[in-house]
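The complex appears here minus one protein chain, its other protein chains still in place.
We call the chains A, B, C, D and E, going by the order they appear; numbering starts again at 1 in every chain.
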Amino acid sequence: MRIAILNCNTTESMTVAMTRVAGQIARPGTEVIPVTPAWGVASAEGFYDSFVAAAAGLHALDAIADTIDGVVLAGFGEHGREGARQRLACPVVDITEAAAMFACLLGLRFGVVTTAHTAVDPIRHSLVNLGLYERCSGIRATGIPVLDLAQDQVRTLDVVAEASRQLLAEGADVIVLGCAGLAGSRSLLSRRIGAPVVDGVSAALTMCEDLVHHRFTTSKVGAYAWSSGRRTSVRWPAGVGVSTGGGR
Amino acid sequence: MRIAILNCNTTESMTVAMTRVAGQIARPGTEVIPVTPAWGVASAEGFYDSFVAAAAGLHALDAIADTIDGVVLAGFGEHGREGARQRLACPVVDITEAAAMFACLLGLRFGVVTTAHTAVDPIRHSLVNLGLYERCSGIRATGIPVLDLAQDQVRTLDVVAEASRQLLAEGADVIVLGCAGLAGSRSLLSRRIGAPVVDGVSAALTMCEDLVHHRFTTSKVGAYAWSSGRRTSVRWPAGVGVSTGGGR
Amino acid sequence: MRIAILNCNTTESMTVAMTRVAGQIARPGTEVIPVTPAWGVASAEGFYDSFVAAAAGLHALDAIADTIDGVVLAGFGEHGREGARQRLACPVVDITEAAAMFACLLGLRFGVVTTAHTAVDPIRHSLVNLGLYERCSGIRATGIPVLDLAQDQVRTLDVVAEASRQLLAEGADVIVLGCAGLAGSRSLLSRRIGAPVVDGVSAALTMCEDLVHHRFTTSKVGAYAWSSGRRTSVRWPAGVGVSTGGGR
Amino acid sequence: MRIAILNCNTTESMTVAMTRVAGQIARPGTEVIPVTPAWGVASAEGFYDSFVAAAAGLHALDAIADTIDGVVLAGFGEHGREGARQRLACPVVDITEAAAMFACLLGLRFGVVTTAHTAVDPIRHSLVNLGLYERCSGIRATGIPVLDLAQDQVRTLDVVAEASRQLLAEGADVIVLGCAGLAGSRSLLSRRIGAPVVDGVSAALTMCEDLVHHRFTTSKVGAYAWSSGRRTSVRWPAGVGVSTGGGR
Amino acid sequence: MRIAILNCNTTESMTVAMTRVAGQIARPGTEVIPVTPAWGVASAEGFYDSFVAAAAGLHALDAIADTIDGVVLAGFGEHGREGARQRLACPVVDITEAAAMFACLLGLRFGVVTTAHTAVDPIRHSLVNLGLYERCSGIRATGIPVLDLAQDQVRTLDVVAEASRQLLAEGADVIVLGCAGLAGSRSLLSRRIGAPVVDGVSAALTMCEDLVHHRFTTSKVGAYAWSSGRRTSVRWPAGVGVSTGGGR
Partner (left out) sequence: MRIAILNCNTTESMTVAMTRVAGQIARPGTEVIPVTPAWGVASAEGFYDSFVAAAAGLHALDAIADTIDGVVLAGFGEHGREGARQRLACPVVDITEAAAMFACLLGLRFGVVTTAHTAVDPIRHSLVNLGLYERCSGIRATGIPVLDLAQDQVRTLDVVAEASRQLLAEGADVIVLGCAGLAGSRSLLSRRIGAPVVDGVSAALTMCEDLVHHRFTTSKVGAYAWSSGRRTSVRWPAGVGVSTGGGR
């Protein structure tokens, strides 16, 4: 099966990194297709970025819609999830919900570690709209900008571990990595803090594979149906293409 | 003062109509500036449309940001509100919240009449994220597509009045018009059903004037601050302009 | 238009002060009518006071009901709001809800600074009943009794600023002044703490003007209708008059 | 022990009736003291009535405060409960909460049958503020005015039984009589509908006896403390006395 | 009347102690019947224990079902309450709900002091399922294991008093003893901390007596009816008896 990993931002090195994480956990026979939006934001760190990224991501789906079996939305707490589900028939899994669901299976409450302080509220809105916020004991920002996460990986891990320990002390049983850019550090962090750590990219890839394996498609009888049977006619900006191979 | 009315869709006749409604209630000295996005959807009737419209609207704000004193987001239940507040310092009022607030001052519970069935859930999400959903007794879709509202105004009013009466019977004290395209029918409908009817476009224009009058600006200390002090660098699609005079 | 400012307590100097605040923001053509209840409490600082004040305020409305176009209920977190709406047809705006609504337009979450510790829970109940508590990040009492607020204005501002800073640190984007007696300090405080500060008296006057401007009246089809069409026959205590000019 | 039954309205025949109901369930050694407010409303059937009744009831407590061991607030869904708790040290039990608590011990969800349609929302607010609304499956008004309940008791029982059956069909396991004027019909109704029926007057008397038996007094460390240690100085209207023997 | 006190664990000395507490508050004519399950856990300190204890307790009810007028479930926060209500017609009162209800009559918010940290979440689930969690300001564990509570009573009281003071400082008006093993310390603790302290065992005994006095039986029309009219046929493990006299 072919599962697209749609990065929420335009930074191809991040698409590459998250594709690698997804590839490591993918089952035999799964092809991971990296997708980087052709326009949008270099990193999504708040409401404004998130709304721009949502449309850029939906735009990117146009070019690949007919060639994939499932989509992973790889932007933690970012908007657009319900739009992608309305646009496509194949399964769409957001890393926010996949991570929260895995965490709920491993502990009673989960805490989220994210990057910028302005990313906290979009994450909270996303969890509230998912109906999964009740099991969230807290969301902590490290203050490290998304694009700096990879610069000093030792320091990043230290700061994330410290935030994780505070979340555990405040009642979390499980830590969720609240940024696709942190995906690679799951095992290391888990050993450091002595508690399960969930990375949304690998969780979402796995759940997307699950839905395809079960031959599920998105429901088209309610919120994700097309209004009046029609397919929305979008006028996208001119001269914009989609990069489907960006992350290789 | 100069208040922009940002239509959420690209249909200029709707921008014209809502600008007329806003102009009728505007105070002396208020200039209503119609804004139609240069790209996006002809009408927003569900999650997909709404996320596309959000980014198109944020894009349209770039061209006018420095020339206005306030913005009315004229898409009922549409996304983007928190992004516009982060982008701008001047007051931003969404017709969804303004209508709900006016309704809460006039009755204990309000019901919403909207267009397509797929528009119901985005409206619900918007009210939940606003924290105003608790006072909402129900949202009913008429099934009339947005772009057909103006075709047979007698029938539209009949259908909207019938949905309103059902909402009143189910516990609403006040009716909220859940689509900017219904703005003009407020007085007529109110007389028909014997209860207050709130139109978000005029409510939002008035509340936006209020905030400017009180010299308020959007808070920049929390969720609407820029991450790390920086201004997000968006790469918008090439060759796209903004129409600020579209609705005249 | 004639808007009554109904002080919740019997202290006329406070009626004078809040009338002055309202007068400064009122539009041309608005006459602000001060109303002080003829009986009740010198200051309302908890549940007991609040219930006494509610009836005294409703009593005071009898004498002015036919002469006004709207009412501002000037007691932060005090009871009686729904009773006044049932009693009158003209718009009634409570400073609690007006302040919360303005705050919700300027930030994602607001914090409330109030006076006595026993005032916190009535405010919380009021916001819960309004359905606006979800956007409230906290309510802090300064411990300064209502009637001492004006004694040492420098110290009052210091204490209120300190409480505001704590609320901002705990997640508030906007500060709401949780006592009509603090109304005058809005601009000074806002400059001190670098965030928007909302005063309910001026917010409510403006929203009351708005509703009159839009020709709205309170809904009489549901919770605010008279039972069985009858008007309640109240036996008020003998020998009690109403002061409508008390605040001048 | 001496337990006051404070009628929320000024109709002495109702005080007599509810005192009789309370007397039948009272334990040996309990003296039931009927109290009718000296002013207020003949019956409380909505928000306005409820706020007037709350203050009239608090006023009536002044004359008896030092002579009683506990108070039953006999107005279903009426305001004032938290004020009476702040005013007194002895236990105060509201028939709304006592009925809801008994009902929660007998079934998973309870339904409330009340009188006027305008009484529904004050009851809902009361249950929400008590934190007991979650177990309430519905509140139905019969449309019979409070003062007409006793006129045709056969018809009243028929109408109440019909409303009760609808509540059971919609998910209630237990019926709560939502008006002190219905207190006498508990057993008859229970036999008719085949489900437990709870009357707040007898439930509250019993729970008030319980608290006195356990030597409990109301907490004075938080919401029910006096602000700054002071006792509120209320200026009640002149020439008003209190009838403590009204219901005999 | 005969009220069974069903200890949730198999430690007979605890059954003895809670029977003594219940006996001290019981009315004349009430016979308190101690019941210790024949199998189960020595103390219940978390989810696992709680689910084992629930079935062991239900098993113990078989032997006494026809000989009692009411049951007190003496395990704070333990499971099984709804099962006992379905099994029996006579009133069943859980010490968790009785304590919470008494506390709600004495203050606006209550805090719970319990034993092991792993007992906190079962208590929270129990209060949530009761719909009484909203009035709970916090649950604190002392870390003292249930079976050690009686070893050094001076130290136990010190530790419980300290936890209670923290709960009061964080907003509780009333303290609830969150373990049947703490039942005896109510008066002493209340004097130490200057606030009401509620013990569930005595509260539940009293409320159970109340329901019997009012001739209430558990509703059999909804959640506690037997499915399809049948009585569940349980295959209990072989060779297991029930001790009904264990606590004497």
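Convention: a residue touches a chain if its C-beta (ideal position, glycine included) is under 8 Å from a C-beta of that chain, and two chains touch if they have at least 3 such contacts.
Just so we're clear, the structure is a prediction, and the values are computed from it rather than from any experiment.
**Student:** For the full complex, can you list every visible chain touched by the one that's not shown?
**Tutor:** Taking every chain of the complex into account, the missing one touches A, E.
**Student:** Looking at D:L108, D:L149, D:V174 or D:V234, which makes contact with the chain not pictured?
**Tutor:** Answer from the full complex: D:L108 touches the omitted chain.
**Student:** Among E:M1, E:V16, E:A63 or E:V128, choose the residue that contacts the chain missing from this document, as touch is defined above.
**Tutor:** E:V128
**Student:** In the full complex, which of A:A161, A:A180, A:M207 or A:V234 touches the chain missing from this view?
**Tutor:** Per the contact definition at the top, the residue touching the missing chain is A:M207.
**Student:** Using the touch rule from the top, list residues of chain E that touch the missing partner.
**Tutor:** Chain E touches the missing chain through residues 10, 38-42, 45-52, 54-56, 58, 79-80, 82-87, 116-122, 125, 128-129, 143, 145, 222-228, 232-240.
**Student:** Residue-wise, where is chain A in contact with the chain that is not depicted?
**Tutor:** On the side of chain A, residues 25, 27, 82, 91-93, 97, 101-102, 104-109, 130-135, 168, 171-174, 194-196, 198, 202-203, 206-207, 210-211, 213-214, 216-219, 221-224 touch the unshown chain.
Heads up, the rule we're going with is that only the chains that are shown with their structure count from here on.
**Student:** Trace the shortest sequence of touching chains from chain A to chain E and report its length in steps.
**Tutor:** The distance in steps between these two chains is 4.
**Student:** Just how far, in Å, is the C-alpha centre of chain D from the one of chain B?
**Tutor:** Chain centres of chain B and chain D, defined by C-alpha means, are spaced 45 Å apart.
**Student:** Between chain B and chain C, what is the separation of their C-alpha centroids in Å?
**Tutor:** For chain B versus chain C, the centre distance works out to 28 Å.
**Student:** What are the residue numbers in chain B that touch two or more other chains?
**Tutor:** Answer for chain B, listing residues that touch two or more other chains: 82, 108, 222-224.
**Student:** Chain contact topology under the given definition, line, ring, star, complete or other?
**Tutor:** Topology of the interface graph: linear, an open chain of contacts.
**Student:** Which chains touch, pair by pair?
**Tutor:** A-B, B-C, C-D, D-E
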